[in-house]
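Take this structure first; my questions come after.
As you look at this complex, bear in mind that one protein chain is not there, while each of the others sits in place.
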Amino acid sequence: MHEKKSILTDILMLAACFLIAYPFLYIIMGSLKSRAEFAKNPFGIPKTLMFSNFVTAFEGVSFLRILMNNIIIAACSVAIVTLVSAMAAYAIVYHSTKLNRTLRIYLMLGFFIPFQATLLPLYQIYARLGLMDTLHGLILLHAGSVSLAFSMFYGGIVSLPKDLVEAGWLDGCGVGKTFLKIVFPLTKPVMITVVIFTFFAVWNDYLGPSLFLTSRDKGVLILEVTRAVTKNVIDWGRAFAVVTITLILPFLFFLFSQKYLVKGMVAGGVKG
Amino acid sequence: MRSKRAHLQYQLFILPAFLLFTVFVIAPLVLCIFYSFTDYSVGKAVSFVGLKNFGAVIRDSMVRDSIGFTLVFAVVTTIVITILALVLAILFTKPCYTGKLQRAIFYFPSCISLMVAGYAWRNLLASDKSGLINQIIMRFGGKPIQWLSTPLGAQISVILVAIWIDLGWCATLFFTYIQSIDQDLYEVAILEGANAFQKAWYVTIPMIWPAVVVNLTLLLSQGLKVYEIPQSLTQGGPMKATYTITHAILVRGVTEWDFGTASATGVVIFLITTVLCILQMKLAEREV
Partner (left out) sequence: MMKKIARIMSLALVLQMLAFTAPASAEENKELSGNLSILAWYADEVAQGWIDHFNELYPDVKVEYQYAQAVQPYMEKLQSMLLSGQLPDIVLIVAENRVDLVDGDMLVDLTETPVAEKMSDSCYKQVLFRDKVYAATTGGSIGGLLVNMDLWEQAGLGEDPKTWDELIDAMKALSELEGITAFANPVSDAACTIESPLFGATYMETEPDYEQKIAAGEKTYADYWQPVFEMTKTDIYDAGLMPQEMIGVPWDTVVSNFALGEIGMIMGASWNFADIEAINPDLNYKVMGIPNKEGTAKYYLGDCLEPALGILKDSKNQENAMAFLESLYDEESVRSSEAQVGLIGCVDGYESLFAENPVCADALVEGMQAGHQFMPQTYWQKDVERMRSTYVENVQAMVLDEKTPEECAADFDAIFQG
């Protein structure tokens, strides 16, 4: 099909895009408005730019600290989930015993188990293990959600040519080396998709941090947003300033990921 | 064939995932099932009460209604988003200059926190003339719609926000698959006199069906977990119309300190989720 590029399509689609993107513009413009201006002109372009919202947004706590918490939690969770899911998928594909076939189904049960069913007992488990109000506690919580990542890696690895592994064995590589040097690198498209999905899920997660992180300086950015939305008086300028900052890193990540995202979805999504 | 050593090593590779999953997902679920048969509460000792909690859950209108809304939400959003995403994906295939930018913009809503989405849309959907959507409607001569002030309106609003969030990435997923369809199939269809609609129905959709199935599963399981959108949009109101299962568990279990009932509710959702997912997988299999 060699249809001509149609500008009409561009115009119509970009109009639709503006509608989709407006809420973001609303947030960013809102972060620059004073309380008075927000009341009079909530939806339009700010008449004066008030950058002080960004300064007051993190009064009383170190902004860098909160940002670092977010980054640490996201980075560690992503790393752990990716690695352990890939390892498990690898082992189950290339060592297909009855036990492992059962384990495959076991690890996919996560799809059926809603977080709400587990969250209350998790309080107790966390208290028992001393994981309450710790960053590593929250990281482990996210790390436990292996089901999606595992199924994607399984799909990706199962479609690799079988002789690759045989070649590895002939070369004298053991189980570990074959994984590290041969299989894992070949799952790159799937790996990147898993990284992206997990990153966004963890970065934006609200329930986990709100229930399991109690001190303010262990908090994450989304909790700072809800702090600004107090009961009687809401300072939207401050809240949106925090939100704007929260959006920057994912936005950068998102731009970077666009290229790899689609390839990964194809590789891992279908066969799982 | 494989040495004993290799066997052990393979099993070790599975161990971390197994441990993490068991401790943080399966163990709490088992505990939850256990507690659902007790009347555990803060400060009280644990004692068995059999099926009493489940009876209370079934009789509890707040829990029943929230389960109802959650199911409706999950099913409606799954179906609507899938259909709209397919349409959008096909639109993406029309050649134009800013395709990449368009897809990027549509995709971005899924990258923000759900609470933030709710806060942003709260003011856009305000029921009177303060809301932007209503202002636009009024500009065109219509009457303001009561988005957030009626139970039905609020439920629809929650669904709309969910569509805004998920439409983009689903469409991108489908678009990618469409790109890999063999063009010859379209040539054949055109030769047979197929119009645009028939091309889509007989060629595009069957060829990307596997992707659609995966998508349905993801949307459904995600839809059942919905909490942040109604919480930030309407605080579960008006009149608890947008209370979801998570709300019910948090309210009964945490705010009212009634662990037993909350656990029973959790078990009920687990069963419903399992049944729904299995049903959906069976349905999807048959279509192909």
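We just call them A and B in the order they show up, numbering each chain from 1.
The criterion applied here is as follows: a residue touches a chain if its C-beta (ideal position, glycine included) is under 8 Å from a C-beta of that chain, and two chains touch if they have at least 3 such contacts.
Just so we're clear, the structure is a prediction, and the values are computed from it rather than from any experiment.
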item	value
Touch with the omitted chain, as defined above, among A:Tyr90, A:Tyr126 or A:Phe179	A:Tyr126
Contacting the left-out chain in the complete assembly, out of B:Asn53, B:Asn123, B:Thr244 or B:Thr265	B:Asn123
Residue of B:Ile14, B:Leu250 or B:Leu276 touching the missing chain in the full complex	B:Leu250
From A:Lys40, A:Arg101, A:His136 or A:Lys181, residue that would touch the chain that is not displayed	A:Lys40
Residue among B:Pro28, B:Pro109 or B:Gly131 that touches the chain left out of view	B:Gly131
Contacts of subunit B with the absent chain, listed as residue ranges	42-43, 122-123, 125-128, 130-131, 144, 146-151, 153-154, 235, 237-240, 250-251, 254-257
Residues of subunit A (touch criterion as defined above) contacting the omitted chain	34-36, 38-40, 42, 59-61, 123-124, 126-127, 132-133, 210-212, 214-216, 226-227, 229-234, 236
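Note that in this section only the chains that are shown with their structure count from here on.
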item	value
Gap in Å, rounded to a whole number, between the CA centres of subunit B and subunit A	16
Touch list for subunit A against partner subunit B, complex	1, 3-7, 9-10, 13-14, 16-17, 20-21, 23-24, 26-27, 42-43, 80, 83-85, 87-88, 90-92, 94-95, 100, 103, 106-107, 109-122, 124-125, 140-141, 143-148, 150, 174-176, 179, 200, 203-207, 222, 225-226, 229, 239, 243, 246-247, 250-251, 254-255, 258, 261-262, 265-266, 269-270, 272
Of subunit B, residues touching subunit A in the complex	2, 5-7, 9-11, 13-14, 16-18, 20-21, 23-29, 31-32, 35, 91, 94-98, 100-102, 104-117, 119-121, 123-124, 130, 132, 135, 164, 167-168, 172-173, 176-177, 180, 183, 186, 210-211, 214, 217-218, 221, 224-225, 227-228, 245-246, 249-250, 253-254, 259, 262-263, 265-267, 269-270, 273-274, 277
